[in-house]
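Could you have a look at this structure, given as C-alpha cells, before my questions?
A single protein chain has been omitted; all remaining protein chains appear in their positions.
Per-chain numbering from 1; labels A, B and C assigned in written order.
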Amino acid sequence: MSTVEARAGAGLAAPAIVYFVLFWALPALAALYLSFTSYDLSGTPQWVGLDNYRQMVTSDEFWSSAWVTLLYTVFAVGPTIVIALVVAVPLAKPGRFRAWLRGLIFIPAVMPLVGATVLWQVIYSTGGLADTIAQAAGVGARPWLTDSDYAIWALLVMVIWKYVGLYVIIFVAGLQALPANVFEAAAIDGARTLRTFFLVTVPLLRRTFTFVIVVAVTGAMQSFVPAYLLTKGGPVNATQVLPLYLYNNAFSYSRFGYASAIAIVLLVVLLIFAFTQFTLVRSDEE
Amino acid sequence: MSAIPRRDLLRGAALLTLGGAVSQLTLTGCGSDDQPVGSSKAGPQGQVVVWMHEEPANTKYFNAKIAEYQKKYPKVTIKPLYVPIANLDTKLSTAFTTGAPPDLIKVGAWTLAERASKGQLAPLAPADFGVGSLDQLKSRFEANAFAALTYENQIYGTPIDFNSVHLWYRRDRFEQAGLDPDKPPTTWEQIAEFSQKLTNADASKVGLQWQLADNIWAMLNFIPLIHGLGGQIIDESSRRGMLNTPEGIKALEYYGSLGNPKLSDPVGAFGLFAKGTSAMLMSGRFTSSLIPAINPEAKLGKTFDSAIVPSWEGKEKVAAGYSWGWMVAKKAKNPFTAWHFINWLTEGDNVDQQLSATGLVTPTAGWQKLASASDKASQQLEEQIPYTDFGPVLPQWTETIKALLDSLESVIHKKQDAKTAATAFDDAVGRILK
Amino acid sequence: MTDGIRVEQVTKRYGNQVLFADIDLHVQDGEFLVIVGPSGCGKSTLMRIVAGIEPVSSGRVTVGGRDVTHAHPGDRGIGMVFQDYALYPHLSVEGNLAFGLRAHHVPKDVIRQRIADTGEALGLTDQLKKRPGQLSGGQRQRVALGRAMIREPAAYLMDEPLSNLDAALRVQMRAELIEFHRRTKGTVLYVTHDQVEAMTMGDRVAVLNEGEFAQIGTPTDIYERPATVFVATFLGSPRMNLLGATVRPFEEEVELTSGELTWRLPRKGLPADLPESVRIGFRPESVHMRVDDGTPAYPLAATVSYRENLGNESILHLRDSTGRAIVARLPPRTGPRDGEPATFQVPLADLHLFGPDGRACWHGIELAADGQPLPWSA
Partner (left out) sequence: MRIGRPLTAVALIGFVALMLLPLYSMIVLASAPDDGDLSGLGFHGFALFDNIGQIMTDGRFPRYLMNSVLIASAVSVLDVAISAAAGYALARLRFPGRAALLNLVVIALSLTPAVVMIPVFVMLSEIGWLNSYQGLIAPFAASALGVFLVRQFALGIPVQMLHAARVDGASELRIFLRIAVPLLRPALLTVLLLQFLAQWDNLIWPLIAASEQELWTLPLALSSFEGEHGIVYHLQTAAALISILPPLVLFSFLQRYYVSGLTLGGVKR
C-alpha cells in the first residue's frame, strides 16, 4: 500500500519537481555561484569571493533601498490586508448588489501595471486629479511624485489601490467558509458586533491570514515593477526598492554578480520569513 | 582568480536535465555560423534582423523603407523588431548573453562603449560601404558625426537621430513677463535672470526647467554648464570624478538654482513646457514637433521658439549632444548586407524623407541644405555641431551617469549642498571605475 | 465465504516505536467481533491494517481465507464504515454508492440494480439523488453502511461508526446495526471505545490495551471474569472498586488485610500460589446494604461522602475509616444519609483478586459456580 501511495505521490509531484528543479533550483544555484563572482553578462564570471557582499554592506544605496523596501512592504501589506478585511466583511454576504461591488473593486487588479502606472502618473501630475481632490479637501496641491517625502506614499496608494481588490476576494472567500452564525454576527453594525469581529471572525480567519500574509509579503519584497514604472525609483532614490536596485544592477549596469548577491540576501530574508510562517501554519494544523 | 568559461555554468542547467543529445546538437550548431552571407562581390542578400526602439512615426517610415529596399534587392529580407524604449537595453543584454544577438541594432551611442568593450560590436569596415578608407567614409558625414560613435579609436557605428541641445522658450510667457520674445537669453547668467522674472510667487510657474529624473537628460543639461566653465564631469584618463572642483560646484549650484523640481507632468519637462508651466527648456530639434503633439494649442514660432545654446559670460559656447547609432553585432551573420542597407538609407533623398517623416537627422554631409532641414531648429543644430560635446565614453556609462543624476537630484531637491553632492559623485565614480 | 478475518503475528512499528508486536486475532465467519480499548491503544491502527490502509511491519492478514497482507484495500473483499462516515460530499447518495463499483468497472446496469437494492434495504430509495449535506445524521450513517454493503464484501470493518451521533440516534443506529448483522450474517470487525457498544453488539469482545489483547471473549465472560485489572476497570461504569490487600494463610482460610478490613476467604478454590500482595476488586453494584439473609458476603464499614441520584439508581461515594474511596450503586432512595456511617456488605461471589502484575488470580463467581455453600466470617 505505501508503495502504491509513494508511487502515486511521486507521480503526481513529478511535473512540479521537474519544474521547480529546472526553473528555480538550478537557477538559484547559479545565482548563488554568481554572487561570488564579477559577471557582466558577457565574458567569463570572475571569482571575487565575498567582494559583492562586502560592497553591498558598505553601500549607502543598498541600505537606503533596504529601508525603502521595509517601508514599502510594511505599508503595502498592512493597509492592504486591513482594508481588504474590513471591506470584505460586509461584501461577503450574498446578494447581486454585493457581487457587483466585488466586481467593481476587482477592476484595478485586472489592469496591467503598465496601464495603471500611466494613469497614476497623470493623476499625480501637477494640476491632476490628486491635486484636485487634495484642494477640495483643503489640503492643497502637493508634489506627489516629485518630492522624496511624498513619492513613496504616492506609490503605496497606487499599489494598495491596485491590489486591494484581489485580497478582498480572498477574504470574502475565507469569510464565506465560516459557519453562517459567526459570519452574520460579524457584520460591522455596532460596537458589540465590532467586538465579535475581533474576537470571533478574525481568529477564525487565521489560515486565510497566513496564506495572505505569506503571499503579500513575499510578493511585496520582490516587486519592483510598480516603482520602476511610476517613479523609476526616484526622486533621489526615495522609491528605489531593493528588487529595483537589483534589477538596475543586473540589467542597466550589467553587474550580474552584485545583483545576484542582493538576490541571495533577499532570498535568505524571505526564507526566514517563510519558514517562520510555515512553522506557524504547521502548529496550526496539528 | 579562477574563471569558468562563460556559458558553461549557465549551460549546466540545460545539460543536467536534458541529457547529452540536445546539448550536443546545440554545441555543433554553435560552430557553424562563421561564414558571412553577403559580400561585396555577391551583393546584398540573405536575412538581416534589426532591433530598434518603438516610435510610431519611425516604425511606419522604416517599414516602408524596408519594403522599398527589399523590392530593389529581392535577395534580402530585413526583419525589424520594435522594442519599447524602456526595455531595449535589457532585451539586448539578454540577447547578447546567449551569443545570438540581432545583426543590426539602433541604440543610443552612449551605450556603445559598454557593448564595444564586451566585444559585442563589429568595428566599421569601409569596404562594406564601398569605400576604400575610413576617412572616405567619414567625409560623407558631418565632421563631428562620429565623435559619439568612437570607442578606443575604433568607430563602431554610423549616426542617426543626431542632436545638439539648445534653448527653447515660450514667446507667450516672455511677453507676459515683459521680456522681448525676439531677444532670447544668450548667456547662463541671463537665463538665471530671466528665470527669476518668469517664476511666480509659489513657483507654480517657472523659467527654465531641467529634464529631471532621467539619465541621458541629466547629462545633456549639465554638460554645457560644467564644460562651459572649463570643468569636467570625469577625467577619462585617470578615471576620476571631477565634480568636487570650483567649476563642478559652481555648475552644480547653478543647476540647483533653476526651476522647481516639485512640478510634475506625465511627459516631464516637455509637458510642463508644452503647457506653459515652464518658460524655457533645453532640448533638441525634435521639440518643434513634440510640443504641439502634447498640446495642440502650442504653435511653433507663435507660442514658442528656439535659440542657440547659451554660454557663460565671456566663455566659449559648449553644447551637449547625443546621437543614436546603427551598429552591427560582431556575431552578425550578415554584416555586409546590414551595412549595405544602412548605407542605402543615407542615399538619394532618403535622408530628406526620413527627416520630414520622422524628424530624425542622419548627419550626412550637406544635410542642412535639404528641404526638410530648412527650419530654424535644424539650422541651429547645424550651427552648434562644431562645439557639441557628447559626454564621456565609458563602458560604465549608465552607472556613472546614474551617479551624476543622483547628485544633481539631491542638489535640486535640496537634500544635499553642492559640495556634498559633488563629493558623493566623485566617490561613486571612484567605485564604479576602479 | 468462510473463515472470516485472521490477523496472525502482526507487528506494527513506527520507526523505533512498536505499536504492537506479534498480535493475533480471529474473527470467525459470520461473527460480530468488537475491539474495544481506550484511545491510543492501537485499535484503529489494527483495523486500518486489516483494511490495508496501514502496511504491516510483519505478519499476515487473511480475509475469507485469502492472504491479503499486501493487497490493495480495494482488493481485500472488505467493506468499511468510517468514524465520520467519510462520504464524498460532492457526490449524490447514488454517486457515493456507485463509486466503488465504478472503480471496479462493474457494468452500468448491474450498478443500477445494486443501488436500487441497497437503497431499498436501507430505506434510502427517496434520498438517492441527494447530496450527503442534505441528509440527516442517521441517513448518512445508512449511506456509509450502504457503501460498504454494495460491494458484497467478505467482511465488514466498522471504525467507531456511531461516535459522532447524538445519544438518541446512537441507540437507534446501534439497534439498526445489530439488525443488519442478524439479517446479513456478515463477518464484522467493529472498533469502539464505548463499552456499552462493545457489550451490547459484540458476539465477542476483544479488549485491546497498549498493543496487546488483554482479553478476548463473550461480553458476559469479560464482564464476569475480567482477565486483568485493566479489563476489570475499563468495562463497567462506575468502575470497579480496587483495594490493595496483603494475603496471609490462616488455617483453612486465607486472610486478606486491607486497612481496617480483614476478610477471610476459604482456602478451597483459591489458587495455591496466591501472591502476598493482591488487589481486591468488586463492582459498585456488588456493594449492598447489609442484610442477614445468609448469602456469603463481607462487611464493609464506610461513611457516605456524597451521593448522585440518577433516578433509577443512586451512586454513593463512600469513604472507609482509612479514607479510601469506594463507590456503591444502590436502588434509588436507599442507603444512609450523607455523612452517616453505615455497614455495607459485598458478596463473596462478586469478589475478584488481582495479582501485582495486574492479572486476575481468582474470581468469586467460580466458587458460586461450584454450588458450594460459602462460609462467611466477620
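The rule is simple: a contact is a pair of C-beta atoms (placed from the backbone, for glycine too) under 8 Å apart; a residue touches a chain by one contact, two chains touch by 3 or more.
It should be emphasised that the depicted structure is a prediction, and the values quoted were computed from it without experimental measurement.
The undisplayed chain touches these shown chains across the complete complex, A, B, C.
Here one chain is not drawn; of C:Gly30, C:Gly100, C:Gly244 or C:Pro275, the residue touching it is C:Gly100.
Only one residue from B:Ala42, B:Ala64 or B:Ala100 touches the chain missing from this view: B:Ala100.
For the chain missing from the display, the contacting residue among B:Pro74, B:Gly178 or B:Pro296 is B:Pro296, taking the whole complex into account. Although one chain is not displayed, subunit C still touches it through residues 48, 51-53, 72-75, 78-80, 82-84, 86-90, 99-100, 103-104, 147, 151, 157. Within subunit B, the residues in touch with the undisplayed chain are 7, 10-11, 13-14, 18, 22-23, 26, 49, 51, 53-56, 81-87, 90-91, 94-95, 97-98, 100, 102, 265-268, 270-271, 275, 286, 290, 293-297.
Where subunit A meets the chain that is not shown, the touching residues are 1-2, 4-13, 15-17, 19-28, 30-31, 34, 41, 87, 90-91, 99, 101-116, 118-123, 125-129, 132-133, 161, 164-166, 169-170, 172-174, 176-179, 187-190, 192-193, 204-205, 207-208, 210-211, 214-215, 218, 222, 224-225, 243, 246-247, 250-251, 256, 259-260, 263, 266-267, 270-271, 273-275, 278, 281, 285.
Criterion: only the chains that are shown with their structure count from here on.
The most distant chain from subunit C is B, comparing centres defined as mean Cα coordinates. Averaged C-alpha coordinates put the centre of subunit B at 90 Å from the centre of subunit C. Per-chain CA centroids place subunit A at a distance of 35 Å from subunit B.
Under the contact definition stated at the top, not a single residue of subunit A touches 2 or more other chains.
Residue positions of subunit C in touch with at least two other chains are not found. In the complex of the two chains, the subunit A residues touching subunit B come out as 18, 21-22, 26-27, 30, 33-34, 40-47, 55, 118, 121-122, 124-126, 128, 143-148, 231-232, 234-237, 248, 251-255. Contact residues of subunit B toward subunit A in the complex are 1-6, 9-10, 12-13, 16-17, 89-90, 93-94, 96-97, 114, 118-120, 204, 212-214, 261-266, 271-272, 277, 396, 398-399, 402, 406, 409-410, 413, 415, 431.
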